[in-house]
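The complex appears here without one of its protein chains, the remainder shown in place.
== subunit A ==
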Amino acid sequence: MSLPSKATTSLLRHAGRQQLPALRSSAALVQKRNRADSPFDASTSHAEFTSPFHRGTRNEQDTTVIPNWGKYRSSSSETGNKLFQYFMVGSFGGLTALGAKNTVQDFLVNMSASADVLAQAKVEVDLSQIPEGKNVIIKWRGKPVFVRHRTADEIKEAEDEDWKKLRDPQPDEDRVKKPEWLVMLGVCTHLGCVPIGEAGDYGGWFCPCHGSHYDISGRVRKGPAPLNLEIPEYDFPEDGLMVIG
(Lines give C-alpha, C1' and ligand atoms only; values in the text may rest on other atoms or scores of the structure.)
Protein backbone atom coordinates (compact mmCIF):
# COMPACT_ATOMS: atom_id res chain seq x y z
CA MET A 1 0.00 0.00 0.00
CA SER A 2 1.37 3.37 -0.93
CA LEU A 3 1.93 6.12 1.55
CA PRO A 4 -0.66 8.60 0.22
CA SER A 5 -3.42 5.99 0.34
CA LYS A 6 -2.52 5.17 3.92
CA ALA A 7 -2.79 8.84 4.79
CA THR A 8 -6.21 9.09 3.19
CA THR A 9 -7.54 6.08 5.08
CA SER A 10 -6.34 7.47 8.40
CA LEU A 11 -7.89 10.79 7.52
CA LEU A 12 -11.14 9.12 6.64
CA ARG A 13 -11.12 7.19 9.88
CA HIS A 14 -10.44 10.36 11.81
CA ALA A 15 -13.29 12.11 10.11
CA GLY A 16 -15.59 9.25 10.92
CA ARG A 17 -14.63 9.41 14.54
CA GLN A 18 -15.02 13.14 14.67
CA GLN A 19 -18.52 12.90 13.42
CA LEU A 20 -19.66 10.97 16.45
CA PRO A 21 -19.59 13.73 19.09
CA ALA A 22 -21.57 15.97 16.78
CA LEU A 23 -24.28 13.33 16.49
CA ARG A 24 -24.17 12.76 20.20
CA SER A 25 -24.63 16.43 21.04
CA SER A 26 -27.61 16.69 18.76
CA ALA A 27 -29.14 13.67 20.42
CA ALA A 28 -28.58 15.26 23.80
CA LEU A 29 -30.27 18.36 22.54
CA VAL A 30 -33.33 16.38 21.56
CA GLN A 31 -33.34 14.77 24.96
CA LYS A 32 -33.06 18.09 26.67
CA ARG A 33 -35.97 19.41 24.73
CA ASN A 34 -38.03 16.40 25.65
CA ARG A 35 -37.21 16.89 29.25
CA ALA A 36 -38.30 20.50 29.04
CA ASP A 37 -41.53 19.46 27.39
CA SER A 38 -42.54 17.12 30.19
CA PRO A 39 -41.16 18.33 33.51
CA PHE A 40 -43.11 15.78 35.52
CA ASP A 41 -41.52 12.68 34.04
CA ALA A 42 -39.95 11.34 37.21
CA SER A 43 -38.30 8.36 35.54
CA THR A 44 -35.86 10.42 33.55
CA SER A 45 -35.63 13.62 35.49
CA HIS A 46 -32.71 12.78 37.78
CA ALA A 47 -31.20 9.79 36.04
CA GLU A 48 -27.44 9.84 35.77
CA PHE A 49 -25.55 7.16 33.98
CA THR A 50 -21.84 6.76 33.69
CA SER A 51 -21.03 4.18 31.12
CA PRO A 52 -18.39 1.62 32.08
CA PHE A 53 -17.07 1.82 28.53
CA HIS A 54 -15.35 5.15 29.04
CA ARG A 55 -11.86 5.79 30.18
CA GLY A 56 -11.48 8.50 32.75
CA THR A 57 -13.86 11.41 32.59
CA ARG A 58 -13.75 11.89 28.85
CA ASN A 59 -17.10 11.54 27.22
CA GLU A 60 -16.02 9.80 24.03
CA GLN A 61 -16.62 6.12 23.60
CA ASP A 62 -13.69 3.75 23.88
CA THR A 63 -14.60 0.18 23.04
CA THR A 64 -11.25 -1.25 24.11
CA VAL A 65 -11.98 -0.61 27.75
CA ILE A 66 -12.95 -3.70 29.66
CA PRO A 67 -15.06 -2.73 32.64
CA ASN A 68 -13.88 -3.77 36.04
CA TRP A 69 -16.05 -6.60 37.35
CA GLY A 70 -14.01 -7.00 40.51
CA LYS A 71 -16.89 -5.88 42.64
CA TYR A 72 -18.94 -8.83 41.40
CA ARG A 73 -16.26 -11.47 41.54
CA SER A 74 -16.65 -14.24 44.09
CA SER A 75 -14.05 -14.24 46.80
CA SER A 76 -14.06 -18.03 47.24
CA SER A 77 -12.43 -20.57 44.96
CA GLU A 78 -13.78 -21.52 41.56
CA THR A 79 -14.02 -25.25 42.32
CA GLY A 80 -15.99 -24.66 45.47
CA ASN A 81 -18.51 -22.46 43.72
CA LYS A 82 -18.82 -24.87 40.84
CA LEU A 83 -19.33 -27.76 43.21
CA PHE A 84 -21.98 -25.83 45.12
CA GLN A 85 -23.85 -25.07 41.92
CA TYR A 86 -23.72 -28.67 40.75
CA PHE A 87 -24.73 -29.86 44.20
CA MET A 88 -27.81 -27.66 44.19
CA VAL A 89 -28.71 -28.70 40.64
CA GLY A 90 -28.19 -32.34 41.48
CA SER A 91 -30.09 -32.35 44.74
CA PHE A 92 -33.08 -30.55 43.31
CA GLY A 93 -32.98 -32.88 40.31
CA GLY A 94 -32.96 -35.79 42.72
CA LEU A 95 -35.92 -34.39 44.64
CA THR A 96 -37.79 -33.94 41.37
CA ALA A 97 -36.99 -37.51 40.39
CA LEU A 98 -38.32 -38.72 43.75
CA GLY A 99 -41.52 -36.76 43.30
CA ALA A 100 -42.02 -38.06 39.78
CA LYS A 101 -41.36 -41.63 40.87
CA ASN A 102 -43.83 -41.36 43.74
CA THR A 103 -46.48 -39.82 41.51
CA VAL A 104 -46.21 -42.68 39.05
CA GLN A 105 -46.13 -45.21 41.87
CA ASP A 106 -49.25 -43.73 43.49
CA PHE A 107 -51.15 -44.03 40.25
CA LEU A 108 -50.04 -47.63 39.73
CA VAL A 109 -50.82 -48.64 43.33
CA ASN A 110 -54.17 -46.93 43.00
CA MET A 111 -54.98 -49.17 40.05
CA SER A 112 -54.09 -52.43 41.76
CA ALA A 113 -56.54 -54.33 43.95
CA SER A 114 -56.95 -53.17 47.53
CA ALA A 115 -56.34 -55.42 50.52
CA ASP A 116 -59.99 -56.20 51.22
CA VAL A 117 -60.55 -57.26 47.63
CA LEU A 118 -57.46 -59.44 47.72
CA ALA A 119 -58.57 -61.01 50.99
CA GLN A 120 -61.89 -61.96 49.46
CA ALA A 121 -60.33 -63.22 46.26
CA LYS A 122 -58.99 -66.43 47.82
CA VAL A 123 -60.78 -69.31 49.46
CA GLU A 124 -59.16 -72.02 51.53
CA VAL A 125 -60.63 -75.51 51.37
CA ASP A 126 -59.92 -78.21 53.90
CA LEU A 127 -59.64 -81.30 51.72
CA SER A 128 -59.69 -83.76 54.61
CA GLN A 129 -63.38 -82.95 55.09
CA ILE A 130 -64.29 -84.18 51.60
CA PRO A 131 -64.67 -87.97 51.37
CA GLU A 132 -63.91 -89.85 48.19
CA GLY A 133 -66.66 -89.74 45.59
CA LYS A 134 -68.31 -86.62 46.98
CA ASN A 135 -68.93 -83.17 45.56
CA VAL A 136 -68.52 -79.93 47.46
CA ILE A 137 -69.75 -76.55 46.22
CA ILE A 138 -67.85 -73.51 47.43
CA LYS A 139 -68.65 -69.88 46.83
CA TRP A 140 -65.68 -68.08 45.35
CA ARG A 141 -65.82 -64.49 43.99
CA GLY A 142 -69.60 -64.76 43.89
CA LYS A 143 -69.59 -67.94 41.80
CA PRO A 144 -69.97 -71.58 42.77
CA VAL A 145 -66.90 -73.79 42.52
CA PHE A 146 -67.26 -77.56 42.27
CA VAL A 147 -64.68 -79.63 44.09
CA ARG A 148 -64.93 -83.35 43.50
CA HIS A 149 -62.88 -86.00 45.23
CA ARG A 150 -62.76 -88.50 42.41
CA THR A 151 -62.46 -92.22 42.92
CA ALA A 152 -59.90 -94.33 41.10
CA ASP A 153 -62.58 -95.60 38.74
CA GLU A 154 -63.66 -92.10 37.84
CA ILE A 155 -60.08 -91.03 37.23
CA LYS A 156 -59.58 -93.99 34.93
CA GLU A 157 -62.83 -93.25 33.13
CA ALA A 158 -61.86 -89.59 32.63
CA GLU A 159 -58.39 -90.45 31.38
CA ASP A 160 -59.42 -93.26 29.04
CA GLU A 161 -61.91 -91.12 27.18
CA ASP A 162 -61.04 -90.42 23.54
CA TRP A 163 -60.87 -86.68 24.14
CA LYS A 164 -59.82 -85.77 20.59
CA LYS A 165 -63.33 -86.40 19.33
CA LEU A 166 -65.04 -84.17 21.88
CA ARG A 167 -66.59 -80.82 21.12
CA ASP A 168 -63.97 -78.99 23.20
CA PRO A 169 -61.07 -81.44 23.03
CA GLN A 170 -58.98 -81.41 26.20
CA PRO A 171 -57.17 -84.28 27.94
CA ASP A 172 -57.94 -84.94 31.58
CA GLU A 173 -54.40 -84.12 32.73
CA ASP A 174 -54.82 -80.58 31.40
CA ARG A 175 -57.89 -80.13 33.59
CA VAL A 176 -56.55 -81.29 36.96
CA LYS A 177 -53.40 -80.71 39.00
CA LYS A 178 -53.91 -83.81 41.13
CA PRO A 179 -56.08 -86.44 39.43
CA GLU A 180 -58.14 -87.14 42.55
CA TRP A 181 -59.19 -83.50 42.89
CA LEU A 182 -61.32 -81.96 40.16
CA VAL A 183 -61.87 -78.23 40.67
CA MET A 184 -64.15 -76.33 38.27
CA LEU A 185 -66.22 -73.19 38.10
CA GLY A 186 -69.83 -74.29 38.51
CA VAL A 187 -71.16 -72.13 35.74
CA CYS A 188 -72.55 -73.75 32.62
CA THR A 189 -70.69 -72.45 29.58
CA HIS A 190 -73.95 -72.18 27.68
CA LEU A 191 -75.93 -69.49 29.50
CA GLY A 192 -74.50 -69.53 33.00
CA CYS A 193 -76.79 -71.81 35.00
CA VAL A 194 -75.36 -73.94 37.79
CA PRO A 195 -75.20 -77.59 36.71
CA ILE A 196 -76.33 -80.37 39.03
CA GLY A 197 -73.69 -82.79 40.26
CA GLU A 198 -73.72 -86.57 39.88
CA ALA A 199 -76.31 -86.34 37.17
CA GLY A 200 -76.57 -86.57 33.41
CA ASP A 201 -75.77 -89.30 30.91
CA TYR A 202 -72.02 -89.27 31.51
CA GLY A 203 -71.81 -89.56 35.28
CA GLY A 204 -70.75 -85.97 35.76
CA TRP A 205 -72.84 -82.82 35.74
CA PHE A 206 -76.09 -81.92 34.11
CA CYS A 207 -77.39 -78.45 33.46
CA PRO A 208 -81.15 -78.32 34.01
CA CYS A 209 -81.69 -75.13 32.04
CA HIS A 210 -80.98 -76.39 28.53
CA GLY A 211 -79.77 -79.91 29.10
CA SER A 212 -76.03 -79.84 28.71
CA HIS A 213 -74.24 -82.95 29.94
CA TYR A 214 -70.71 -82.87 31.35
CA ASP A 215 -68.56 -85.91 32.06
CA ILE A 216 -66.54 -86.71 35.17
CA SER A 217 -63.77 -84.36 33.96
CA GLY A 218 -66.20 -81.48 33.42
CA ARG A 219 -66.00 -81.72 29.64
CA VAL A 220 -69.14 -81.01 27.66
CA ARG A 221 -70.52 -84.13 25.99
CA LYS A 222 -74.05 -83.34 24.98
CA GLY A 223 -76.35 -80.37 24.78
CA PRO A 224 -75.90 -76.75 23.70
CA ALA A 225 -72.87 -75.80 25.83
CA PRO A 226 -69.90 -74.92 23.59
CA LEU A 227 -67.03 -75.35 26.04
CA ASN A 228 -65.90 -77.47 28.96
CA LEU A 229 -66.48 -76.18 32.48
CA GLU A 230 -63.89 -73.57 33.32
CA ILE A 231 -60.98 -74.38 35.63
CA PRO A 232 -60.14 -71.66 38.16
CA GLU A 233 -56.69 -70.86 39.52
CA TYR A 234 -55.97 -73.12 42.49
CA ASP A 235 -53.06 -74.53 44.39
CA PHE A 236 -52.18 -77.08 47.07
CA PRO A 237 -49.88 -75.20 49.45
CA GLU A 238 -49.73 -78.14 51.88
CA ASP A 239 -51.26 -81.59 52.35
CA GLY A 240 -55.00 -81.51 52.92
CA LEU A 241 -55.32 -77.84 52.04
CA MET A 242 -56.32 -76.19 48.81
CA VAL A 243 -56.42 -72.47 48.01
CA ILE A 244 -58.67 -71.31 45.19
CA GLY A 245 -57.71 -67.99 43.65
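Throughout what follows, a residue touches a chain if its C-beta (ideal position, glycine included) is under 8 Å from a C-beta of that chain, and two chains touch if they have at least 3 such contacts; residues count from 1.
By definition in this document, contacts and distances are computed from a predicted model.
When the unshown chain is looked up in UniProt, the name that turns up among "Complex III subunit 9", "Ubiquitin-conjugating enzyme E2 N-like isoform X1", "Ribosomal protein L19" or "CBN-OCRL-1 protein" is "Complex III subunit 9".
Contact with the chain that does not appear here is found for just one residue of A:Pro67, A:Gly93 or A:Pro226, A:Gly93.
Set against the missing chain, the residues A:Leu83, A:Ile137 or A:Ala152 yield one that touches it, A:Leu83. Only one of the listed residues, A:Asp106, A:Glu124 or A:Glu230, touches the absent chain: A:Glu124.
Interface residues of subunit A with the unshown chain, by the touch rule above, are 77, 79-80, 82-83, 86, 90-91, 93-95, 97-98, 101, 115, 119, 124.
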